[in-house]
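With one protein chain withheld, the remaining protein chains of the complex are depicted in position.
Take a look at chain A:
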Amino acid sequence: MLDLLEKMGEHWRAVVLAVLLHVLVAAFLIFGIQFFHDSASKGNRGRSIIEASVVQASAQSTPASSEPAQKQPQKPDQQQNEQATAEAAKKQAEAQKAAQQKAQQQAAEKAAQQKAAAQQARQEAAQKAAQQAAAEKAKKQAAEQKAKQEAAQKAKQQAAQEQAEKEAAEKAKQEAAAEQARKAAQAKKQAAEKKAREEAKAKKKAAEQKAQQEAEAKKQAAEEKARKQAEAQKKAAAEKARKEAEAKKQAAEEKARKEAEAKKQAAEEKARKEAEAKKKAEAQKQAREAAAKADLQKALAQEAAGRQNAVNQKAMARYVQAIQDKVEGNWIRPPGASNISCKVKVTQLPGGQITNVQLLGSCGSAAIDRSVKQAIYKSDPLPTPPSDNLFQSEIEFTFKPDQ
């Protein structure tokens, strides 16, 4: 509240301006309505004149045929309730009709009655179809109260004007005077009321304005706050979203990376396996080929070995024969020795030079042993083999001349 006051204080100029503006608007409204009412009544008057003539004609021919007349105003009611102004005019027209048909006196009474009826209408509400005017008035007043009671005043003014036109003046004058007085009072009252109302209104309006401003401010603040909040939220959300997006992106990237990696790994694994399989197959192939090659080489080697063996065997046989011949030629068997049998191990150098002679057991006697040893030593150097690969450093001689 203090805030409000403070704000009002702050915006006193605006308040005053607002009040003035309200007053001005109110005045304009009052006079405007009046003016509007005149022009409107002029319009209505033309129609009502036409209608009046029709009504009059019909009234002459069929005085009791009020039902269509009654029915007629009902139509716009049914049609458009919201056209308050139009309806009011209709009702007034009906009221005028009634007033024309009856006595002019009844007009005053009716006015009074209308007054009372207007008041009664609030309490009783719809007693009779004929008293519809009252009801209308009541309605009008209700509308006035609701919408600044202008309709009722218009009706009164119209009624007064019509009365003044159709009747004589005194009463009309008195009444007009009274009316004027009353009107003045009323206007005064009304002005006061209006003022008060306007003040209240202004106050209210100011309050409203203030409230509005406050509300606005509040709203603004709230909005600001909300905005900020929203912004913050938005920002947060954005941030969050960004982060989320980022996280998502990262996750996605990670996922993608992982997937790519996995894919790559899988691909690599596959490639590796394939390469391995290929390599294995290649190796197996190579192994097979190698085995085949080895077999071939083996066969060739065997063949070559066989050939070489044959050659070697021949050469070896010649070599052995050469050694045998030399030793036999050098061996002088001891006279009379019989049953000679022994083995002699001889070690030689590649040139056939004998390095050691070892009897593996006696040949039968010392003399035979010596003859054998001497035969071998006499054969030094022993024949050399035709090829070096036939050379053997060890030779085992078997002396068996008696077998």
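Quick note on the criterion: a contact is a pair of C-beta atoms (placed from the backbone, for glycine too) under 8 Å apart; a residue touches a chain by one contact, two chains touch by 3 or more; residues count from 1.
To be clear about the criterion, contacts and distances are computed from a predicted model.
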item	value
Identity of the absent chain, which is to be given by its UniProt protein name, from "Nucleotide-binding universal stress UspA family protein", "Tol-Pal system protein TolB", "Peptidase M16" or "Inner-membrane translocator"	"Tol-Pal system protein TolB"
Sole contact to the chain not displayed, among A:Glu253, A:Glu276 or A:Glu396	A:Glu396
Missing-chain contacts mapped onto chain A	283, 286-287, 290, 293-294, 297-298, 301-302, 305, 308-309, 312, 316, 319-320, 323-324, 327-337, 345, 365-368, 370-375, 377-378, 380, 389-390, 392, 394-401, 403
